[in-house]
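Following: one structure in structure tokens, then a few remarks.
Removed: one protein chain of the complex. Kept in place: all other protein chains.
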Amino acid sequence: MSRRPYIRPMSNTTWYLSNGRYRRYMLREVTCLLVGFYCFLAVWALAVLATGSPERWEGFLRSQQNAAMIAVHAVALIYYLIYMTFDWFKLAPKAMPVQLGERKVSDRSIILAHYVAWAALTAFVAWLAGVIP
Amino acid sequence: MELEVLRYDPEQDTEPHFQSYSVPCEDDWAILDALNHVKENIDTTLSYRWSCHMMVCGSCGMMVNGEPSLTCKTFIRDLPDHVRIEPLANLPIERDLVVVLDDPMEKMHRARPWIIRQDDPPPPDQEYTQSRAALYKFKQYTMCVNCMCCYAACPQYGLDQSFIGPAALALAHRYNLDSRDQGKSLRLDILADHDGVWDCSFVGACSEVCPKSVDPAAAIQQMKVDGAIEWWKQKLSGSKS
Partner (left out) sequence: MSIARKAVVWGLFAAGGTISAFLFPALIGLFLLVAIGAVPPGLEYDSIFAFASNWAGKFALFLVISLSLWHAAHRLRVVFHDFGVRKDKAVANAVYLVAAVGTLLTAFYLYRI
């Protein structure tokens, strides 16, 4: 009996197209580009602020005010919420098991706690920014 | 129903190829029953592993319509009339539906799957005491039947077989969480090495396909947390680098 195991090839570059689970994983992972993009905008904003010039700050704000940026931020917000924030909350309970006595706190409770915290933090930021009084 | 099975004869074939069988099925059959019917009545040359037929031995793992599954647990009534059966993905094919399991098996050993003590164990006439709460901390990770469906589902293992993989890490975590065990640092040194835990990118496919709900993905993330904390502990206590 001769052994000749066969190794099935797997594409380095297109493997994630082969099923829905893998495709959703890639859609989740590319949100890092959004995180990077908004970090870049934030650092740019800090750079403008650091010039100490109100006119430059006004200029920066106005440079954001066009249809393209509205579309970018609107699409980014929705994509980010779905594929980053909500996915992150779904995965969080896996990394932080909580056991009370003999019962494990359910994943759903931990995810719910995340949503509550997120709503509170968002409200806090909105209040800090003067969006809500 | 129609079974399309991937065949491979190492003595004759250069490549695997599909072969179709028409199988008259009972309503309550699992895929394994259909395969047994093929072997007994249609084609005795078909090779595959199976044993208990009750989801405890882990032998009958295969790809059913592209999904890693225990064929004794995958029922005809839940599937379309045309089913594709292939050996578990990401592993070399030995023959027909039999895969080479040497690599995952070696990795299970790397997890040091036994109680490791620093102190002495209790004297022979006494036992370890462990409360129910302490048992429940790790019980789900004891349920693994070594079917390797998780290795078939994990794309990181598929892309690079040097990754230690879900089942081995879940097994290590089972011992790290066991109150009788004192070997967490040792296991982390082995498993939080550069081919270990960090190669996991939390795709989560392993936990989704696990037929015993072991949730290896959760074990791995917890082990990453443990590994990160342990790294700082070792740095701050100046013991290892």
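Note that the chains take the letters A and B in the order they are written out, and that residue 1 is the start of every chain.
Operating definition for what follows: a residue touches a chain if its C-beta (ideal position, glycine included) is under 8 Å from a C-beta of that chain, and two chains touch if they have at least 3 such contacts.
Fair warning: this is a prediction, and the values are worked out from it, not measured in the lab.
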item	value
Omitted-chain contact residue, chosen from A:7, A:33, A:98 or A:112	A:33
Chain B residues touching the omitted chain (full complex)	155, 159, 188-190, 192-194, 196, 198, 201, 224-225, 227-228, 230-231, 234, 240-241
Absent chain, residues of chain A that touch it	11-13, 16, 26, 29-30, 32-36, 38-43, 46-47, 49-50, 52, 54, 57-58, 61, 64-66, 69-70, 73-74, 76-77, 80-81, 84-85, 88-89, 92, 95, 117-118, 121-122, 125-126, 128-131
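The rule is short, and it goes like this: only the chains that are shown with their structure count from here on.
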item	value
Euclidean distance of C-alpha centroids - chain A vs chain B, Å	31
Chain A to chain B touching residues, read off their complex	1-8, 10, 12, 15-16, 18-19, 21-22, 25, 29, 91, 94-97, 99, 101-104
In the complex with chain A, residue positions of chain B that touch it	8, 10-11, 15-16, 66, 89-90, 92-94, 100, 132-133, 136-137, 155, 158-159, 201-205, 207-208, 215, 217-218, 221-222, 224-225
